[in-house]
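Missing here: one protein chain of the complex. Every other protein chain is in place.
In this document, chain identifiers A, B and C correspond to the written order of the chains, with residue numbering beginning at 1 in each.
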Amino acid sequence: MVKEIERAGIPVVHICTVVPISQTVGANRIVPAIAIPHPLGDPSQPADKEKEIRRKLIDKALQALSTEISEQTVFE
Amino acid sequence: MKLELGKIPIHDVKFDSESRIEGNTLYLNQEELISHLMVDENIKSITIDVARPGDKTRIMPVKDVIEPRVKVSGKGQVFPGTLSKVETVGQGRTNVLKGMAVVTTGKIVGFQEGIIDMSGPGADYTPFSKLVNLVVVCEPVEGIDQHTHEKTVRIAGLRAAAYLGNLAKDIEAEEIETYETYTVKESMEKFPDLPRVAYVLMLQTQGLLHDTYVYGVDMKHSLPTIIYPTELMDGAIISGNCVSACDKNTTYHHLNNPVVEDLFKKHGKELNFVAVVITNENVYLDDKERSSDWTSKLVEFLDVDGVIISQEGFGNPDTDLIMNCKKIEAKGIKTVIITDEYAGRDGASQSLADADESANAVVTAGNANMVIELPPMDKVIGYQEVADVIAGGFAGSLKPDGSITAELQVIVGATNELGFNKLSAR
Amino acid sequence: MSKIRVVHYINQFFGQIGGEEKADHKPEAREGFVGPGMAFQASFKDKAEIVGTVICGDSYFNENIEAETEELLTMIETFKPDLFIAGPAFNAGRYGMACGSIAATVKEKLGIPALTGMYVENPGVDSFKSKVHIVSTKDSAAGMRDAIKKMAPLALKLALGEPIGSPEEEGYIPTGIRVNFFEEKRGSERAVEMLLKKLKGEEFTTEYPMPDFDRVDPSPAIKDITKATIALVTSGGIVPKGNPDRIESSSASKYAKYDIEGIDDLTAEEYETAHGGYDPVYANKDADRVLPVDVLREFGKEGKIGKLHRYFYTTTGNGTSVANAKKFAAAIAKELVSDGVDAVILTST
Partner (left out) sequence: MIIITNNAKMMEETGNSIEKEYIDGTHKDVLIAVRDRIHKGHRLLTHPLSGSVKPNQTPFKSVAISKVPEKLDLDSLDIIEKSIRTYEQFEKIPTDNGKANNERILNDYREIDYKLLESALISANRRG
């Protein structure tokens, strides 16, 4: 999925829980997510805290999209 | 360990009152061979036929192909642990009937594949169309289960081959080829500068109709182990595999393992052929992990620089193949793998069920999904009705005139993963 | 035997109509050869004849792909060709896409052999190499002579139905289609030779390149993310409540696209997940946990991004089910490009 979009010339950041799979499918910009059933959330946290977590992840994703890379990179 | 193979060319097989070899002709007393095989109480009847290269003959469904051999000198007998007593073979001299084979047929399961065409386009894809084949058609007693049926036909084939081989016991072969493997220390001293190479031979071991026996041991219950290449030449490994006609290794293939032969050709000149590591292809995933751990450990222990890995069968053995490759490469040992492909009839699909970047040196035996037209033959040896099943079932279709449109996978040995043939794909 | 009838496709530039300023040139058909067609004709000698040439502007074609392919097809058909040649397009991207697309369509719809030529990095190569033979050319028109030298004989072979040799022999880019053939040496001998080469560190060619690892070079970074239009794509199966398009819970055979204009938050009342592969409770309670529309809306208002794209794309399944995903993604990618999306955030569970 990632590859085809990137092939069309659009940078993709892949936010996913299972980083090795993302690496296998050939994503170039990878941001590790929280957990499989809620990659961008944490139900154990209060709502505002959870939103904050999500904002941080998206910040990281945007930063990844703004970073020049030459090879597969995981933005921890 | 050193073995001499005495090659006795056989150009024809004829029925006669006395079984013997004269010149390049094998004369066979049919009744004698039949009664020799009828000792198995699970056999109801046996018929014997001969198919020669160029004949308009189709043999189906083929279970196994076996080359007749006999021990002339050295320890043990051929097919140790299955037909003869367990004793290490692979040294001394063995006589081989070159140019002929025993072919067993048997309808062990209803959908059994396996065609040998002695002429026509199908003949180009099977090495056995170039041999004079003594076909043993085994009819089992009623009510026998598939497992016993398989064993009965398996042993009958070996027995027939040993019977024929025995006719050559006292013949002095004109052409003798010598194969010698040294012990680890000897070979290091002899060839200090040559790259050390081992051969990882993967054997199909999954259960009913998918088994391989080593000195009589069902290989799925064994850990990977080391065997001298010359042991294979005396029948230490025999096939109990009836599925996947195109890429199963028949006993003939094990006796004439082409990787072993081609490594021996360069042995002592460009490489040092250290050993054969045999391993299994089990269904249970932990077994796969364990066995591939062991093959990589064994080749590391042998201190080799390079390894050739050959596969048998389709699908889950791809996983074993990739595990072996990956783990051996991870130890810094270079690998070349031999496999075949199922890329779809149009050749556009993914060829293997598994893949890894470390498998960067692959030899392919071709796409088994390729469709081939097999014209009608004058004679069919075996079970004609099986054609209906092969035809209607999955891989092909039988036309009223007896021609078959089928995938290459129904032809015995067509995409053999030992690299027995010249077929490839790109 | 009568001469093979050939139709040739070229763009406005090679049709001697004009450069980029004429890229919107509408399709036209002419009798005989035009431009590079002359060199092809010379190379065919009397075996084949270019009976017609079809010319179309690169932009015009690429902006109207489906309609144009139809129109061109009709034009080509009227010449009753036995063979179709497009280009060569060298490294011209839009020209390459046009050549590949038309050649593939002609081959499929008219049932005649078709051939084109491109530089290996032309985007048309990846899109069409499995559908039509593409001769490998240099990256500019300076390689025209060389291109025709390779294309003309291969074209004749295709037209005459002669067996086509390997990519190396014939000069075309490997199609990715596996074709059986007989080697000179048996497999085991090839394996031993390959191993010896690998051991010596010499070059060797694998007979089957592993497929899963074709990497795509990273796209350049977004220069100014605060101006960028960002689209959301997910394999986490987020759909409007009730799953109106019936996206399957696993092994999905389709994807869907939903308008999120005016939606600031994905609520439990409106959205859920169709994914059958994970515990859906958390995503059903708050789908933003999988598809972060809420945060991206906030970021849009705060000026951290240009804007969130009006549509999101969704399917189920996970990263490794490549087969279908590839198909969807190609379709999605095409839309994203034409919608002017600058970057994509793809979320997976």
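The criterion applied here is as follows: contacts are C-beta pairs under 8 Å (C-beta built on N, C-alpha and C of every residue); 3 or more make two chains touch, one makes a residue touch a chain.
All values derive from a computational prediction rather than experimental measurement.
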{"item": "Selected from B:23, B:54 or B:207 as touching the chain missing from the view", "value": "B:207"}
{"item": "Omitted-chain contact residue, chosen from B:40, B:177, B:270 or B:287", "value": "B:287"}
{"item": "Sole residue of B:187, B:369 or B:403 that reaches the chain not shown, by the stated touch rule", "value": "B:369"}
{"item": "Contacts of chain B with the absent chain, listed as residue ranges", "value": "109-111, 146-147, 204, 206-210, 220-221, 243-244, 247-248, 282-288, 313-319, 342, 344-345, 349-350, 353-354, 369, 388-389, 391-395, 397, 407, 409"}
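Keep this in mind: only the chains that are shown with their structure count from here on.
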{"item": "Centre-of-Cα separation between chain C and chain A, whole angstrom", "value": "26"}
{"item": "Chain C residues counted as touching two or more neighbouring chains", "value": "212-213"}
{"item": "Residues of chain B touching chain C in the complex", "value": "124, 195, 197, 258-259, 261-263, 265-266, 270-271, 305-308, 310, 334-336, 338-339, 341, 343, 346-348, 350-352, 355-357, 359-367, 370, 408, 416, 418-426"}
{"item": "Touching residues on chain C, where the partner in the complex is chain A", "value": "126, 212-223, 225, 228, 230, 233, 235-236, 278-283, 285-286, 288-292, 294-296, 298-299, 304-305, 318-320, 322, 325-326, 328-330, 332-334, 336-337, 341-349"}
{"item": "List of chain A residues in touch with chain C within their complex", "value": "1-18, 21-22, 24-29, 33, 36-41, 43, 50-51, 54-55, 57-59, 61-62, 65-73"}
